[in-house]
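And now, subunit A:
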Amino acid sequence: MLYLQVLLNGLVLGGLFACIAAGFSLVWGVLNVINILHGSFIVLGAYAAWYSHALWGIHPFVSILLVAPLFFALGYAIQSGLLNRVIAAPVLLTLTLTFGLDLMLSNAMLAAFKADFRKLVLDPPLGVLSVGNIVLPVDRLAAMALALLLTLLLYLVLSRSRTGRAIVAVRMDREAASLMGVNVYRTYAITFGLGALMAGVAGPLIAMIFPISPLTGPVYLGKAFVVCVLGGLGSVPGAMVGGLVLGVVESFAALWFGPEHAVTVAFALLIAMLVFRPTGLLGRKGYE
Partner candidate 1 sequence: MSNPAMAALDTAARRDLGLACLLFALMALPPFLADTYILRLGTTMLMYAVLALSWNFIGGMAGYPSFATAAFFGLGAYAGGVAQKFGIGMWLAWGFAGLLALLFAAALGLALLRLRGHYFAIASLVVAEVLREIINSATDLTGGGMGLNLPLRTGQSVEQQADFFYWTMLGLAAVAMAATLAVQHGRLGFGLRCIQQNESAADMLGVNTTATKTSAFALSAVFTGIAGAIYASWVNYIEPPDVFDVLYSVKPIVMVLLGGAGSAFGPIIGAGVFLGLEEIVWRRFLEVHSGVLGLLIVLLVLFLPRGLAGIARRRARGHTP
Partner candidate 2 sequence: MTPLLELRAVSRRFGGLAAVNNVSLSVKAGEIIGLIGPNGAGKTTLVNVITGVHPASSGSVLFNGRDVTRFAPWQAARAGIGRTFQIVQPFPELTVVENVAAAALFAGGASSIRNARMQALEHLEFVGLGDFAERSASALTLAMRKRLELAKGLAMRPRLLLLDEVNAGLNSSEINQALALIQAIAARGITILIIEHLMKVVTSLCSRVVVLHHGELIAEGEPQSVMRDPKVIQAYLGKRYAAQTAGAPHG
């Protein structure tokens, strides 16, 4: 029975991880850019939700709708204004660039919001759902449901819309896509915008469940890495699978090794995956 609870906890968290990682995976798979800013975007979205709630009583679910277009615009601007200049540069340069940008953003957030943790407390609280011996907090369930919904929406956009298919085409073969009339640079900007959007909307969900602080950015970034390696790059189903697996792994690792070691176990899993199966559990090939 305990194992079932742990498993369910893991799956619930896993849905959230999938949402966190989907945008990151997309950017990595399509632009071949590791966006170190991703973690900070999530935190920024979380603060947007927290402040909206604290100042104007706006529910985090509603914040999602407000945050989405803002972050899309932010991502679009960053890519077309800055990243585009180095998009063809070696891995090292783009990685260092996003690292530098992240230093700026997280420093700004630290200065603005201070390092102490805050918690978004819903009033009235959503309570828990009890089924037999299994206890599931409703806020987590709701967050997971929304996370999965948003991830699904992203998948639909990619597979059904014209823009989405352009993105997938660029991911598969940039030259060929360009020859077919796809504006590659605009596609890059849209993709990065989508990545930022997914990070931004994950923020309110995070804020509902966990205490937030500018210091937690790297934590979410780390999770996004692991999910990508587990699930394969640029693939939303992959992020889904990777997220769920990571959630379950962390849940059981917390049980067996203690919660403080859960992250280390996840990282060890990442290294093991990279060494033995770099194409991910689903076997999809990503960029080098």
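Here is the rule we go by: contacts are C-beta pairs under 8 Å (C-beta built on N, C-alpha and C of every residue); 3 or more make two chains touch, one makes a residue touch a chain; residues count from 1.
Selection rule, in plain terms: all candidates are chains of the complex that A comes from, given by their letters.
For clarity, every value in this text was computed on a predicted model and none was experimentally measured.
Asks: Going by the contact definition at the top, pick out the neighbour of subunit A in this complex from 1 or 2.
Replies: 1
Asks: Which residues of subunit A touch candidate 1 in the complex?
Replies: Its residues touching candidate 1 are 28, 32, 34, 82, 85-86, 89-93, 95-97, 99-108, 111, 222, 225, 229, 261, 263-264, 267-268, 270-271, 274-275, 278, 287-288.
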